[in-house]
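Below is one structure, written out as structure tokens; the observations come after it.
Excluded from the complex is one protein chain; the other protein chains are retained at their positions.
Now for chain A:
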């Protein structure tokens, strides 16, 4: 069975919110829309978003690191929000594992939002139904789009390629390889919800440069005072023909 998911690289995310705005734009006008805002230009604005980027500080000043943390529905393999729904509006697709809400069946009781430990669901106060990330199901299954564009809007928008989209049940997909080889992990694994979305951890990227790599032993102009154990004589470059 296919399980589509995102793998988000926290080592690469720069917290630019491009995924947030492109998600909002695509899903406001697409199948899942609208995503209404209330009082967008007034005091106390509010609105529906499928994706948020949060920022955390790790460590004590001055030894701190900033971690930007994109947060959306994790499309759990055992989603706690689905069995609690009294109408069957909340469901997990059999063919690709995306967790969706049928907006024509939802009664807006909010029970699914209570049952989600990640706070991934937001009520649409205007249309009175529950909304959530659809993993851009209308894009990724649209065969009229070229293959390279059959990806969620957030993935296409990410300028640093921090978001990898793929089938995590296919061991050879880019997403599965990233999880396997770069220490991909799930959020709040203690609840046993088995989120399909994974995160790649922050990694220390450091280059080890040895001193002898900084000088060229055969520097023809002898700019560096290199003492060689024996007289080297003229190099090929020194010889004028």
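Heads up, the rule we're going with is that a contact is a pair of C-beta atoms (placed from the backbone, for glycine too) under 8 Å apart; a residue touches a chain by one contact, two chains touch by 3 or more; residues count from 1.
One rule holds for everything that comes next: contacts and distances are computed from a predicted model.
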Among "Sarcosine oxidase subunit beta", "DMSO reductase", "Peptide ABC transporter substrate-binding protein" or "Methionine biosynthesis protein MetW", the UniProt name of the subunit that does not appear here: "DMSO reductase"
Touch list for chain A against the chain that is not drawn: 10, 17, 20, 44-49, 52-60, 66-67, 69, 71, 80, 82-89, 105-111, 113-119, 121-123, 125, 127-129, 185-191, 199, 201-202
